[in-house]
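Here the complex is missing a single protein chain, while all its other protein chains stay put.
Order of writing sets the chain letters: A and B. Residues in each chain are counted from 1.
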Amino acid sequence: MSNIFMVGVDDSKINRLIYEEAAKLMAAECLLAEDGQDALNKINDVVKAGHIPTIIFTDIHMPNMNGIELIEKLKANPKTKFIPIIVLTTERDYEIKIQGKNFGAAGWITKPLSPDEIAAVMKKFLKV
Amino acid sequence: MGESDMMAFFLEDVLDMLQTWESECLALEKDSSNPDFNELFRIAHNIKGSSKMVDLGKFGEFIHRVEDVIDLLRKKQINFNLTHVELFLDVHSFVESWLEGLSRDKNYLPVDEGLEQRISTIKNSASIKSPVSEQVNNPANLPHPIEHGENITKEQEDAMEIFIKKNLTIANMSEIIQETKFEKGKTYVVVIESEVLDTAGIQYLISLKKSKDIQVNFKITNRESLDTLARLGLEGMVL
Partner (left out) sequence: MASNDLDTKLKKIFAEECSDFLNSLENQMRFLEDNIDDVNMLTPVINEVFRIVHSLKASAATLSYDNMTEFVHAFESVLTDTKDKKLNLNKEILGTMFEAVNVMRDGFADLINNEKDVEPLSESKAFKKLSSLVDKKVETTPTATSKPSKVVAPSGVVYRYYQFIIRFDTDLLTTGTDPLMFFREIEEYGDIVSTTASTQAIPEIDQFDFEKLYISWELIVKTQEMPEEIMNIFMFVKSKSDIRYEDVTGRYLNNGTEKINVDKRLGDILIEKGKVSEEDVKRAASEQKKLGEILVEKKKVSKKDVDEALDAQKEARKLIPTTVRVDIKKLDSLVNLVGELVITESRLRTLSEEIADKKLQRLMHSKCEETSRIINDLQERIMSTRMVPADVVFSQFHRLVRDLAGKMNKNIRLVLTGQETELDKNIIEKINNPLTHLVRNAIDHGIENESERKNNGKNPQALIQLKAYQKEGAVFIEVADDGKGLDRERIIQKGVERGLIQKDELLTDDQIFALIMAPGFSTAKEVTDVSGRGVGLDVVKKAIGELHGQINIKTDKDVGTTFIIRLPLTLAIIEGLLFTIGKQKFVIPLLSVDETIRPKENSIRTIEGKGEYMDVRGKPNTLIKLFEVFKIKDASEKPEESIVLNVTVDHKQYSFLVDDIIGKQQVVLKSLDDNYGNVEGFAGATILGDGSIAPIVEPGELVKLYKKTTILTRKKNINTEASH
């Protein structure tokens, strides 16, 4: 098991599966959620248990709580403030990229998702 | 060489050395965490020696006094601070104009505007402290660079040890800053046992180093941490 604890947030089952595969490629621990609220709940739980995620991937368009709101809430909590957040976007969606950045996202990844790309981003953000 | 040729040679030679002197001063100012005075000492010593060959008594005496100050700093008989850099830069300007005057008239003597006074003050402040016993180095054979974290002077033997075991990363910074308290005027040896070091953590360490009210020295043995420091070009600032 490597030191990576990744979180993948997406309302699409397929994408969640791809996150899982990416985690396997990096021998990383993986936590999945299907929308912003679900992600927030699950992340808060693990953080309380002393286990801080190393990186979070999230889609923007989701029911219950979208990606931008999720980022906002994560940044407001000092315990989760410094976790790098990567947003999922389409090639042409400059607005999402800019919005994401303004709210504090660390980067983006373009659709469609591929386990290799996700793994590459994880490697980039490793601190060791 | 004729007398005037020797003088011309001397002037050019010293001007050359002054350039190095100046850049040494600027470098010291930029990074005053682990100051190395050997280069400055070497230059002062050389200039002093050369001045004897062209019979410039007063000039040589002045340089000798500057050399004494550098020596005191080298032996840690006085604590280094940035006002010393100011002094050395002023010495630079002073010597430069002295040389310019000499190029016109070999008996030229500049008007001193307090520089000598400042030098005397510093030299006097040193005699109050007890000198550290260290062998007098032959200036021609300079001492080898000191090992990281091993330069223990009398002061440091009274230092308090602080241990940092958490990872020095931004996520932990808030806690670390709360937990690690430093008192003004005291000396510390901070032993860093963190497995991971990131830029935020290193900035914190450098900030501590820069703080004039406390004296900190860091000890890092973890290979990866040293590697991180090197990668970021920051070993000199921390160690």
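Definition applied: contacts are C-beta pairs under 8 Å (C-beta built on N, C-alpha and C of every residue); 3 or more make two chains touch, one makes a residue touch a chain.
Bear in mind that the values here come from a model prediction, so they are computed numbers and not experimental data.
A.B. asks: Out of B:Ala126, B:Ile162, B:Leu208 or B:Leu226, which is the one that touches the chain we can't see?
C.D. replies: Touching the chain that is not displayed is residue B:Leu208.
A.B. asks: From the listed residues A:Gly8, A:Gly36 or A:Pro84, report the one that touches the chain absent from this view.
C.D. replies: Looking across A:Gly8, A:Gly36 or A:Pro84, the contact with the absent chain belongs to A:Pro84.
A.B. asks: In the full complex, which bits of chain A touch the chain not displayed? Write them out.
C.D. replies: 11-15, 17-18, 21, 55, 61-63, 75, 81-85, 90-92, 101, 104-108, 110-113, 115, 124-127
A.B. asks: By the contact definition given up top, give the residues of chain B that touch the hidden chain.
C.D. replies: Residues in contact with the chain left out: 12, 19, 22-23, 26, 29-31, 89, 138, 141, 143-144, 170, 173-174, 177, 182, 198-200, 203-204, 206-208, 210-214, 228, 231-234, 237.
Just so we're on the same page, only the chains that are shown with their structure count from here on.
A.B. asks: Distance from the CA centroid of chain A to that of chain B, rounded to the nearest Å?
C.D. replies: The separation of the two C-alpha centroids amounts to 48 Å.
A.B. asks: Show which residues of chain B lie in contact with chain A when the two form their complex.
C.D. replies: Listed in rising order, the residues of chain B that touch chain A are 169-171, 174, 196, 198, 224.
A.B. asks: Along chain A, where are the residues that touch chain B in the complex?
C.D. replies: The contact residues of chain A facing chain B are 52, 78-79, 82-83, 127-128.
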